[in-house]
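A single protein chain has been removed from this complex, and every other one stays in its place.
== chain A ==
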Amino acid sequence: MSEERHPLDHLLRADRLPHIWCPGCGIGIAMRCLVLALEELRIPLDRTVVVSGIGCSARVAGYVRLDGFHTTHGRAIPFATGLKLANPDLTVIVFSGDGDLAAIGGNHLIHAARRNVDLTVICVNNFIYGMTGGQSGPTTPLAARSTTTPYGNFEPPFNLPALVAASGAVYVARWTVFHVRRLITALQEAITKRGFSFVEILSPCPTGYLRRNKLGDALDMMRVFKTQSEIRHGAPPAEVGIELGKKLILGKFVDLERPTYHERMRKQLAAFFIEPYVEKVSEEVEAEEVES
């Protein structure tokens, strides 16, 4: 019965393993949750694309045995939007880090949420720029140390769920890499959700963040995730900011219905173009539009 093959190897580029991430890095767990969620959903994997930007988390697009697109820094969402516009049948998943999505790609993030493009954006938040050497980023908590804030960070960080919820995302959730089963469920909901869905995954960065802040190793951070988390579904996103020494608020914060970019576009253009150029608007969408 001993088979020297991991049961998920058929969904991974196993010849590339072991991966480049540091011992204790949580991105491997986040990638497993994505792969498991896709496997359990039974959606056609030949029509599923993983798009990523630059950074540690962005290596995921190269490790999964799916169509992948490793794009320029911060531009994962524009590339993904283009893919979705060219071929609306694709399931497009953006998997990237907080530095890529919220700093350099911050504008793309809020505008994709505003347009409600049918994407799933998975943001691994490790509070730091990991790959470039532990510089402070837009999610570094106040007073945390990094290579560029050796006396403690004094810039208030982004509260990512509040940012995307205010911009118009229809699904916003936050979990840690310790809460694997809930994370898999959240990823499945986000992938099947019509519209812009956003899942923030808190993850330890033992090399760039924990070591510099004397917070122990990745195992200590996982214990913090286990003991210092509070699950509060439906909490107002404005109240879920991350502060050092306070409880981490996890859960599904936003889950609502809004017409997507494609639905609005078809409805608007149907009056000007004839059938081959624009698909017919279904009655269901029109009814929703009247209600909203």
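Please note the rule applied: contacts are C-beta pairs under 8 Å (C-beta built on N, C-alpha and C of every residue); 3 or more make two chains touch, one makes a residue touch a chain; residues count from 1.
In this text, contacts and distances are computed from a predicted model.
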Just to verify: the chain that's not displayed, which of "Nucleoside ABC transporter ATP-binding protein", "Thioredoxin domain-containing protein", "2-oxoglutarate ferredoxin oxidoreductase subunit delta" or "Sensor protein" does UniProt list as its protein name?
"2-oxoglutarate ferredoxin oxidoreductase subunit delta"
Touching the hidden chain, out of A:A190, A:A218 or A:A235, is A:A218
For a quick check of understanding: of A:E4, A:D46 or A:D89, which residue touches the chain that isn't displayed?
A:E4
Touch rule applied to chain A and the missing chain gives residues 1-4, 6-9, 12, 14, 17-19, 21-29, 32-33, 36, 177-178, 180-181, 218-219, 222-223, 227
